[in-house]
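Below: one structure in structure tokens.
Note that one protein chain of the assembly has been removed; the remaining protein chains are unaltered in position.
Lettered A, B and C in written order, each chain numbered from 1.
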């Protein structure tokens, strides 16, 4: 079980939510509250948007805590839109290319969850990735394959549709192999302008996903988290199962069924 | 709070105790049973004796779990005498030279504990290290300074005396600075022939230390651990406070007051 | 251009050829003699056979020079059969899973060379890998795909035939895409009993490959290298193009055309 967060709003230092909050992503990586899994010490990554269309990316194969580069970077880089992820590996190697977010051009994606019995369906899924994306697959996780399936299914044109097509594809292949529950995922996705969060599972037992919206006349900002970053439980709303949350260029939020 | 183990007996694969036991050192590194501290994910190290006087050493700045090099090495290297350590850093950088064991010629040392208010006494302690050892100090931990103080106090000639002198030295400098509790440590030490384990603290509240001795006509082997490697509690004896345990060349054990 | 070496004979310390020879693999990694490429600083790997059927493996994403773990390991591990590799990346990430040797069960492979225009043929080649090997592909290099194509083509049953089939497959796919020169490779392969070395290129301009055989009544040992390990040029024989060298369980050498 991995953990992730995404932020969109006025520009802030990455450290504000990655390091300095009461129950920050890095604090979470050392212990578990709502999840059953313990330690997210198998690498981390953060992607942030600045003045260029393509995001900046910093990934590591070491735990996020006690990482002096991450502390310095997060204290000196500010951004209006960023995604961060801490990893607990479930069988695939600890390498930067297996750390999230995954990037293609201006797109970023983080994932928590898994494709069930990936070893059974992996080859069929990879064959569904468009050949033009093949040279960009650098790692070996189910998460990265999900990202390139989304791209192959038109993520750059229509996020909602690409997600629906990809879910159908993964479920169909799982079904062919009599795998009962094909997919379990929360996703954070951005193109540098909008932010999307998705919560889905075959079995209606998705991993947790929360958001916190400040949306008055002075401030429009959104925080999405796999687990709350503080203990103010009323501050966090649940993203329902089979839902796609969209926070658009103008920082307006909408929720749709998948 | 770090964790460590030491083994001396007939030659076994390192993995037998580092990886494969019920509550192995690597399992321990992911969670805590008897200690208050959580995760030992800030690097690890193992030193083993083979056909040469100097031990082999493998250290890493990454967690011990999910480390494929450690798994392979521990499965292919066997040794009659080895020490292993998993680290939880308390302020000093994550770097191989801060991972235990520390080595000088044929000597190895692992440490759990700390020199209290090290920032206050560090300069005075370092000045007590013999100049000839200075070029060997590669890291920045209190543990490494302890090792070179032991060497400066004659570790190579008389282990028992070197420990007494070093404790007196650290306590005296702490006392000069009105530091109430100067030192808290369990140590594992070897010269490649004998194995020593030491449990000491200024305050009689040392970190835990256990041993398990098989000493019949067929087998003479000793396992020393900061926490039991399995849940068979009766299998583990406590090393008392202010005690030095010695397991000699002939695998005979003795216990002495410090 | 990578560099590699393989040894089979009486058991020696890995350091004898990796570190201590006049023009050792590690010395080579810092400069170039016969190759046009400069620095092999993008990771290394060594695989050695001991008492178990599966080899031990140590890989790193750091240069081989100044690596204290490699120095210690190579000085304490001895083996009658080992392969080592230093990498100069040509586009794919620096990660342990992209370092050679690649391992599957008791098999090891190192590679120097490339599949030309891999980005064009990658998807078609991967689809030729048998599904049962898919979960073992951890990295993103053409070399690793070559290894799993060899396995899919029966490497475990007939090395010579698997190499022929794999060459034909890669050449055929290249030809379909009007890629003039499909493949350029020297390979070192072992199953823990025999050692094979292969030199092949579509264009008859393969990378260099040399061997040194001591085969008198007292000693039967073979060293294979991408470049000579010392300046004694008469000591090294060239492996001809399109040739497979076999050094069998009894340390008898044979050369065959591919």
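Everything below uses one rule, namely that a contact is a pair of C-beta atoms (placed from the backbone, for glycine too) under 8 Å apart; a residue touches a chain by one contact, two chains touch by 3 or more.
What you are looking at is a predicted structure, and each value in this text was computed from that prediction instead of being measured.
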item: Sole contact to the chain not displayed, among A:3, A:59 or A:111; value: A:59
item: Of B:97, B:164 or B:242, the residue in touch with the unshown chain; value: B:97
item: For subunit B, the residues touching the chain missing from this view; value: 92-93, 95-97, 118-119, 122-123, 126-127, 129, 131, 134-135, 137-140
item: Sites on subunit C contacted by the missing partner chain, in the whole complex; value: 30-31, 38-39, 41-42, 61-63, 65-68, 89, 93-94
item: Those residues of subunit A which, in the complete complex, touch the missing chain; value: 48, 50, 52, 55-60, 68-69, 72-73, 75-77, 96
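In the analysis below, only the chains that are shown with their structure count from here on.
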item: Cα superposition of subunit B on its sequence copy subunit C - rotation in ° rounded to nearest 5; value: 180
item: Subunit B, residues touching no fewer than two other chains; value: 68
